[in-house]
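Every protein chain of the complex appears in place save one, which is left out.
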Amino acid sequence: MQISTNIWQWISVICIFGMWSLPLYKDNPFYRVCQNVFVGSCAGHAIGIAIGNIVNYGFEPLFTQSKIDLLIPVILGLMLYTRFFPGVAWLSRWPVAFLVGVGVGQTIYASLRSQVINQSIAAMTKFPQPTVGATINGLVSLIGLLSILTYFLFTVPQSGVVRGMSELGRWMMMVTFGVGFGNVVSGRLSVLLGELLKIFGDWLGMI
Amino acid sequence: MRKEVPLLITFVVALIVMLSQVTTGNIPGLGVAMPDLFERYISPWMTVVSAFSLCLASVNLIVVHSRNISRKQSEWIYSLILLGTLVIYGAWCTYIQINPDNTAAASNYSLIYNYILSPLMTGQWACLAFYVASASYRAFRARNLEATVLLASAILVMLGATPVGGVIWSKFPVIQRWLIDIPNMTGQRALLIGAAVGSFVACLRTMLGIERGHLGIGGS
Amino acid sequence: MTIAPGNVFGFWMLIAISALVIYTIRASERGKFKVTIRPIAGLEAIEECVGRATEMGRPVHFSPGLGDIVTTSAPDTLAALQILSYVTDVAAKYDARFLVTIRMPNVYPLATETVRQGYIAANKADSYRDNMVRYVSSDQDAYAAGVIGLFHQEQVASSILAGLYMGEALLLAESAARLGIMQVAITASVMQVPFFVAACDYTVIGEELYAAGAYLTNDKGRLGGIAGQDYIKLIVIGIILIGTLMTSAGSNAIQSLLTM
Partner (left out) sequence: MSLMERLQNVDSRIIYVLLLIALSLPLLRPIGIPLQTDPMVRAVYDIIEGLDPEKDRVLLSMDYSPGAGLDAEVSPVAVVEHLAERGIKWVAISFGTTDGPMMTNRIIADLEARGYEYGKDFANLGYMAGEENAVRLFALDCLSVPTDVRGNRTDQLPVMQGIKTIKDFAFVMQFSMGTPEMWIRQVVDPMGIKFATGTVTVSVPSIVPYFNSGQVKGVMGGVSSAAQYELLCNKPGRGAALMDAQSMGHLLIILFIVLGNIGYFMVKDKKDNLAAGQ
């Protein structure tokens, strides 16, 4: 065992313990300090990056490469702040409308193309499959898919076949969620293991 | 003007972005293609406007905490700590962004980033492992048949995912594979299709200005 | 300008289903057909959430999720904002202490506007405070840390989480559960649902997120949109069934059509 003599190593381990003190002990001043340092530093870092973006992607090309079109986002950006002046507060809707437009435009076709159409194509299986097992798997997939889609039919009265299908759909979803949970467990444990390696390896020198 | 312009902006921008994904070739009469329009204008504009909105949101953060401090509200000391670190990181990071040549400042900043901010982040992440454990214990109860199905598939996957499962029974990894490949893939696919349909309609309503509450314009 | 190869079918399908949805919205608005949605238990619980907090004299927390409005998470966030609009109404009605936390800076102006308008509409403009909507941090981990801090500091009584969530979902939900906070989660993020199911009192899943706005407000136009959504799903089910039959018969015509 050889404890690290690097001051930064100590600081980083203190930070880890600070964050852990909430679950392992309870709400306490040490945790609160760490938590506020964390939120403050992340917010500060983000401000730095944002101002960097305004300068490097806005003012710099605007003034040195005279890309006049960049006046538009700069003005739109400044319009966000008109909300503080009641008379012209309505102007702050413009940049918001721009941002929403970008998001909506990005999604409207992409979700249809990559999620609806491509996934539908992937769902079209050839029956019968070469083996009995594969055929059964194919049937499970097809019926499962249709039943979950049926579950999400909001306006169709839930009776008869629809009811049966959507019940089945709920079951399929429960399996999916169970698999999701089981799978995430190993991922989360790995992160904790990584921290333990830091503590036992880099800091205490036991590994 | 107050209502129409924002709705028009959303529509036009959304149309350009959408068409940039669908079309190729120049727009008749303009000599520029939709994808270029998006890459050269809309996308960099968005970066700049987003940066301004981050500053706006930060103003809110600073105001809320300054108020806590000036009114000496309970726990104002934590607000002071938050603002203090915000100023240090904010000023330092801004300096580096604007003066990329100063490598000394950058390497010092990476020290406080790598050894303070980063361990706080991963420390917090690691808490997820704790919470997974306590949620498993406290909440994953076989209250009804559906919950039992969820539990059973979770346990089977966990057993299959680690070597110890294979040691207990050699079929666990096979079952895990099957659960991931067949029912899980089916479920994911169905939820993906459903969500895409839902989000399509939401986008359409917003693009056409039927949904406008987020702009603070009442009534549809 | 031409449609890029591989997008021909998609483009025309977009046009066709857009027309279909616009038609169902208009028809529903004019009362041509009546749309009823099956009950969604989790959404009914929102009022209980706010009521409980009011009784206890402690705040209600709302989060519109970790998603942005300039990326493909836009619809999730917009749907969450519709829910926010409803929660604001209820909070204003009950005079509850209200707290909205924001991760994405772009969402901040939208959320403040939604809440402010909500209070004005409820004739409670005086009760609106500018610290009701708080930006926390654009980093998802720091956001979670900040919100957990607020849970402790403000002694939050109930929490409504709507929109897109990532790994932090469990950090928020389990910390709240340990404090005995009543929670409703509404999300289409498949990976996070099991954790919400484990830690929250009510979970509304998948596409129900996008239907929530219509469900809560009973707005005829929105309900018409939901009906349109159902028709699209029926079309998709039809395409998959026909495609499967034709594939089994040895033809790839449907696949070729869809990837045209």
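Just so it is clear, A, B and C label the chains in written order, and each chain counts residues from 1 on its own.
As a convention for this text, contacts are C-beta pairs under 8 Å (C-beta built on N, C-alpha and C of every residue); 3 or more make two chains touch, one makes a residue touch a chain.
Note that this is a predicted model, so its numbers are computed, not measured.
Participant: Which one touches the absent chain: B:M18, B:A57 or B:A129?
Facilitator: Within the whole complex, the residue contacting the unshown chain is B:A129.
Participant: Since one chain has been left out of the picture, which residues of subunit A touch it in the full complex?
Facilitator: 23-25, 114, 122, 179-180, 183-187, 189-197, 200, 206-207
Participant: Over the whole complex, note the residues of subunit B touching the chain we left out.
Facilitator: Subunit B touches the chain not shown through residues 39, 114, 118, 121-122, 125, 129-130, 132-134, 136-138, 140-142, 151, 154-155, 158-159, 161-167, 170, 173, 177, 180-181, 184-185, 188-189.
Going forward, only the chains that are shown with their structure count from here on.
Participant: Provide the C-alpha centroid distance between subunit B and subunit C, rounded to the nearest whole angstrom.
Facilitator: Roughly 14 Å separates the two chain centres.
Participant: Multi-chain contacts in subunit C: which residues touch at least two other chains?
Facilitator: 7, 10-11, 17, 70, 74-75, 78, 105-106, 109-110, 113, 136-139, 141-142, 145, 149, 175, 190, 194-195, 197-198, 206-207, 211, 226, 229, 233, 236
Participant: Would you pick out the residues of subunit B that each touch at least 2 other chains?
Facilitator: 21-22, 46, 50, 53-56, 58, 61, 75, 78, 120-121, 124-125, 127-128, 131-132, 134, 136, 150, 154, 187-188, 191-195, 197, 199-200, 203-204, 206, 214-216
Participant: Residues of subunit B touching subunit A in their complex?
Facilitator: These residues of subunit B touch subunit A: 2, 5-7, 9-18, 20-22, 41-42, 44-56, 58, 61, 75, 78-79, 81-98, 111-132, 134, 136, 146-147, 149-158, 161-162, 176, 179-197, 199-200, 203-204, 206-207, 214-217.
Participant: Using the touch definition up top, name the residues of subunit C that touch subunit A in the complex.
Facilitator: 7, 9-11, 13-14, 17, 35-38, 68-75, 77-78, 105-106, 109-110, 112-113, 136-139, 141-142, 145-146, 148-149, 152, 175, 190-191, 193-195, 197-198, 205-208, 211, 223, 226-227, 229-230, 233-234, 236-237, 239-241, 243-244, 246-248, 254-255, 258-259
Participant: Would you mind writing out the residues of subunit A in touch with subunit B in their complex?
Facilitator: 8-9, 11-13, 15-20, 22-24, 32-34, 36-58, 69-70, 72-74, 76-78, 80-81, 90, 93-102, 104-113, 115-116, 119-120, 122-123, 137, 140-141, 144-145, 148-149, 152, 169-186, 188-189, 191-192, 194-195, 198
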